[in-house]
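Sending over a structure as structure tokens; questions will come in a sec.
Just one protein chain is left out here, and the rest sit where they should.
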Amino acid sequence: MSKSDDKAQTVSEKAVEVSSSTRQSSSSDEGSGGIVVLFFFIGLAISLIFGWMIFPKLLYSQKKQPINFSHSLHNKLVSNGCESCHFFRDDGSYSGVPKLAQCVGCHEEVQGDSPDEIEFVEKYVQKGIEVPWLVYARQPDCVFFSHAAHVKTAKLDCKTCHGYIGESESLKTYYQNRITGYSRDIWGENIAGIKKNTWDRMKMDDCAECHQKLKTSFGSVQTQKEGCFVCHK
Amino acid sequence: MKQEQGHSKAKKFGMVIDLDLCTGCGSCMVACMAENNVPFKEDETDKLKSITWMRIFKFSNGKTYPETDVCYLPRPCQHCEGHGGHSPCVSVCPATATDYDAHTGIVSQIYTRCFGCRYCMGSCPYKARYFNWFDPVWPDGMEQYLSPDVSPRMRGVVEKCSFCYHRYQIAKDKAHYEGQTEIEEDAYQTACAQACPVKAITFGDLNNHSHAVSKLKNQPNAFRLLERLGTNTKVYYVSGREWVRRAGDNYLKAEWPKKTS
Amino acid sequence: MDSALIPNGVRRCSINKFMIALAIAGAVLLWGVYAMFLCWFKGLNQTNMNDYYGFALWIWADLAIIALGGGAFFTGFLRYIMGKDELKNIINYAVLIGFICYSSALLILAIDIGQPLRGWFIFWHANVHSMLTEVAFCLTCYFMVLTIEYIPLILENKQIDKVPFFHHLSHNMHSVMAVFAATGAFLSFFHQGSLGGVAGVLFGRPFAFREGLFIWPWTFFLFTWSAAAYGPCFTLMVTKITEMVTKKKLVKDNVVELLAKISGWMMATYIIAKIIDTYYWANVTAPSLGFNIMHFYSNNSFYGLWILFLEIILGGVVPAAILITEKGRKNSLARNTAFVLAVIGVCVNRWVMVLQVMAVPVMSFDTWALYYPSWQEVATTILPVAYGIILIMISYRYLPIFPQEPELNPVD
Partner (left out) sequence: MKIDRRSFLALGVGVVAGNALSPVPAILTDDIAIWTQNWPWVPVPEIGGSAYADTTCQLCPGGCGISVRKVEERGVKIEGKKDHPVNNGGICALGLSGLQLLYGPTRVKTPLKRAGKRGEGKWIKISWDQAISEVAGKLNDLRSQEKAHTVAGISGSSSGTMTEIFRRFLTAYGSANFFHTPSIQDTYRLVFEFMHGKKADPGFDIENADFILSFGSSLLEGWGPPVRMLKASKKWKDTATKIIQIEPRLSRTALKAERWIPVTPGTEAVLALSLCHVIIKEGLYNKDFLANSTFGFEDYKAKNGEIKKGFKQLVMDDYSPEAASKITGLDPAAIILLAREFAKASAPLAIFGKGQGILPGSLSEAMAIHALNALCGSINRKGGIFALDVLENKELSEVALDGIAEAGLKQHKLVETPHNSSGCLNQAFSAILKGNSVNALLVLEANPLYTLSDSKSVKDAFDRIPFIASFSSFMDETAQYADMILPNHIYLERIEDVPLSMGFPKTVIGLSKPVFKPQYSTKHAGDTILLISKELGGSIADSFPWKNYEACLQHVLSDKMDVLKKKGFWTATDSFPDFKNAFRTASAKFEFQTDSLSSDLVNVKIEGDETYPLVLIPYETIRLSTGYIANPPFLTKAVEDTILKGKDSFIEINPKTAQASGFSEADMVLLQTPKGQARVRVHLEEGIMPGIIALPRGLGHTAYDNYIADKGINVNQLIGPVNDPVSGLDTAWGIRAKLSKA
């Protein structure tokens, strides 16, 4: 054979190779086009379900209060509403969750027949141990919140921030963010942060929202909003 | 400007420090540390890595024995107003972690907002800003004395004197509770002013004519640090000694004795 | 072994040789990464920075590499906007170098801040008055642009190019590259400038403070200008180094000379502006604040007038003079010396605008504070260099970075 011949041959061989390869690829295209799309949606679904339904559960750990407590029951018995127990100190600071000393005022001995009260008296009153309450509305250490300013001066209703806890029969579960350690009430139950009521969230934006609406003058030179030191320490 | 529309006249808290009275005893420094949960390390002798919101500078008249004379100068954050509240540090902070409050004239610093770029430190000619190079560590048990009124800082953020702003918050709290609108001069005093044994530090509202500072700052011997830079500070110093007053700013040879402008 | 990946018509060293080189660079890289993690987990006490030196080696490195990376936007600007077509033969490399510089800058910033996990606050809680905010935004945006400019280059790899989709993608991207180049140029103008602003706005620091135009101090414009002027020099210097390492001519002299000439004229105009600025600052700005210019250059064991001379004369006037003269440009030795001097010049300028600013005492009773970096700082600063070398090695080996290479080095 002459050189030219086998050159031509090799060329033709190449051509064959190429064509076959293209055929292969094209056929596989037709076959898996739908599947590719399907897989895409499977992936999409997986992460959406995880993100919107599983993740919120994972994010928070659930904690039970040391003992049960009925706000509504106590509310009926006291004269001065919330302030009967959650009172202001003489220096204007807010006492927050009552200390054992206040409860002892009434609960020296067991009053009624509620097992919770009996547990309370035996476990804490008699031993003189403070109840390690979990505070739903506890703000981080960097926050300075003046109850006096909001309740006394601005005449805000407790509900506005704390909702209907005052009418609750029992204490709800305490959800603690595993990363930040915050109570879930700060970010709110809705993972997207959507709120229907003023008391659904307690983040800085929620404070700011109200301050922006109600105040006429703002300290911050940089933001033309409320000054930082109004609420931070 | 918007902030002037406030109900009560805008306050402008400031200080007047008498350098002829100051003995450099250090009470203000320690009072500040104790009041503001300032951390400490085993070795605090590297003053470039030692957090002292209130720092006492010491400088001399440059004369030799026995004509030499020395001045102690307590230096808190000067709470510059700059032009319209754009103090050197406030305007540079990228995350609005530090801000000028037109209601009080106080330069705030929010530790949880700060992410530690330290631009503000570079901008401050008074070196009044300090960075938490280390995690704050209190020896076992000592964290018991930490005050709940001031939040302890974490590693990696900048901190500085706040004119004991938390004391103002507490005073306001009381006022709200008692239905008062105004706060008495002595109801809000910084820890350093309160502790100073010689009362060299006077603190109050520079805008309020009933407050001592508003008069003291107008003494002929009163001056501010680096006025020429336009930092427009709210800490005034007083000294009868000319060389001390001159040390308060920078002057070319020809410029002193300073013409009263 | 990896010949399938190597572009057609060019010769590359053996895979083993390549791997060894890669390993060496990799070792250095790892050292830097180790230091980086030390800083992240133990905090910035790992550095020698202190309360007088909030900004130090890292910020200098940032400013310097961003200035040097300026070659990318300016060359792009010349190529696509001004239509200097020859520059297509070096634009790829300019882009690559730019990409390396900017990615490194971002990394260093991430190490430099005390609370890296809160770094995003700069975007989320942005303070519009801060120059640093402007820097952060423009820097990030421009980095994206560079990435987009770099991608088509990657797509030109022999294997990737075989995939029809990628083939077309790269083709289309090329055709719209002018748009990106324009955006890049625009963004760069601002972030290069705002980096200058960072120092210029410090009215508490008379050494750095400058008057200016509207909200922008003169340093704003000087920085942009200098980046445009000195950036290409760095691109050309690195090209030269690459040529020396690969023992090949990669870019034709006419291309180099063209870019060198433009850069030279930019430099000349810049240095004049810089001299005027310095003169004005020394004789008007500083004195008006009570400072004699010698205050900034005396009473300390390091900073003296020499640094001013090094920056402006040796690092500015001299290289500019060389590059704007025909003879200077043509003589490769002179030309390359000019590149090196220029690079030194701009680095010194950035150093002065960061570290000397911190060192100078402002209060009359305050003292000079000098600083030297800790090994962790040095390592993390060298990290990008190693990273850059590696990226260049890989890109050069597998991508047609230099269009003129096959022509200049025909494979028989």
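To keep things simple, chains are lettered A, B and C as they appear, and every chain counts its residues starting from 1.
We take it that contacts are C-beta pairs under 8 Å (C-beta built on N, C-alpha and C of every residue); 3 or more make two chains touch, one makes a residue touch a chain.
This structure is a prediction, so every number in the text was calculated from the model and none was measured.
Chemist: Can you list the shown chains that the omitted chain is in contact with?
Modeler: A, B, C
Chemist: Quick one: say which of C:Ile81, C:Leu117 or C:Leu408 touches the chain that got left out.
Modeler: C:Leu117
Chemist: Among the options B:Gly14, B:Pro152 or B:Gly204, which residue touches the chain absent from this view?
Modeler: B:Pro152
Chemist: Pick out the residues on chain B that sit against the missing chain.
Modeler: 20-21, 23-27, 29-31, 33-35, 37, 40, 42-47, 50, 52, 56, 58, 60, 63-66, 68-70, 112, 135-136, 138-148, 151-156, 191, 194-200
Chemist: Suppose we count only contacts with the excluded chain; which residues of chain A make the list?
Modeler: Residues 28, 31-32, 35-37, 39-48, 50-52, 55-56, 59, 89, 91, 93, 95-96, 140-142, 177, 179-182, 191-192 of chain A touch the chain absent from view.
Chemist: Suppose we count only contacts with the excluded chain; which residues of chain C make the list?
Modeler: 115, 117-118, 120-121
Definition applied: only the chains that are shown with their structure count from here on.
Chemist: Scan chain A for residues touching two or more other chains and write them down.
Modeler: Chain A, residues with two or more chain partners: 222.
Chemist: Note the residues in chain C that touch 2 or more other chains, in rising order.
Modeler: 127, 129
Chemist: Would you tell me which residues of chain C are touching chain B in their complex?
Modeler: 43-45, 49-55, 112-116, 118-119, 121-122, 125-127, 129-133, 136, 198, 201-206, 287-292, 295, 357-358, 362-366, 369
Chemist: Within the complex, which stretch of chain B touches chain C?
Modeler: On the chain B side, the touching residues are 46, 48-49, 57, 59, 73, 80, 82, 86, 88-89, 91-97, 113-127, 129-135, 154-158, 225-226, 228-231, 246-253, 255.
Chemist: How about chain B: which of its residues touch chain A in the complex?
Modeler: 2-7, 84-86, 90-91, 93, 96, 99-104, 106, 108, 110-113, 149-152, 162, 165-166, 169-170, 172-179
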